[in-house]
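One chain of protein is taken out of this complex; the other chains stay put.
Presenting subunit A:
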Amino acid sequence: MSYIDVKHSTKRYQMGETEILANNDVSFQIEKGELAIILGASGAGKSTILNILGGMDTNSSGDVIIDGQNISHFSSRELTAYRRTDIGFVFQFYNLVPNLTAKENVELASEIVEGAQDPTQTLIDVGLAKRIDNFPAQLSGGEQQRVAIARAVAKNPKILLCDEPTGALDYETGKQVLQIIQDMARKHGSTVIVVTHNAAIAPIGDRVIHMRDAKVSQITQNTHPAAIENIEW
């Protein structure tokens, strides 16, 4: 059995009178330690999948089994606990708390779980040894995103979810960030899922799930994922 097993997951939104299908019978598996890329155009339903996987949203039908647990039937509190211990998030717009230093932003996450990594070490790991006591406003976008990654990984999540992590970054910085994300899977054995509309990023993943019109259109597995330095966009 796979580490992540999504079976026939469907998500409907009621928008006024019309019903919108964000996910329509989505099924896929991701193995532990894989770097999975969910690829699709805007509105394809990839973020919805991510939100459901991250315990931020629940599906309307179908099962989502994470490490043997079906989270689709979790209560609000169970979902919060799930987010707290099992999930690390990286957002497109970083979502750092502006009033906290880089270290404090990491601490914000590490404080609430047991067995978290040392926040300082985490920041060093993402290459921000010199920026530890800086406030977000004093950091560049890439640095902020690295703080965000540090915050996500500091609590040793089972799954690291990244929503367009490079979307707000320039090319070089984006690559750096991707590198860190890839390293999380490769070196630390984390299961990482990256959502992006940028097809150029797809080759770096072990598994690429293509989304179109709320459905999984194709799943490809790369036996030899490309190195970050080799991709371009």
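Before moving on, here are some points about what is shown:
One rule holds for everything that comes next: contacts are C-beta pairs under 8 Å (C-beta built on N, C-alpha and C of every residue); 3 or more make two chains touch, one makes a residue touch a chain; residues count from 1.
In this section, contacts and distances are computed from a predicted model.
Chosen from "NADH dehydrogenase subunit M", "FtsX-like permease family protein", "FeS cluster assembly protein SufB" or "LAO/AO transport system kinase", the protein name that UniProt gives for the omitted chain reads "FtsX-like permease family protein". Screening A:D5, A:E34 or A:E107 for touch with the missing chain picks out A:E107. Set against the missing chain, the residues A:N95, A:T120 or A:N222 yield one that touches it, A:N95. Residues of subunit A in touch with the missing chain: 51, 54, 56-57, 76-77, 80-85, 87, 89, 91, 93, 95-101, 104, 107-109, 111-113, 135-138, 151.
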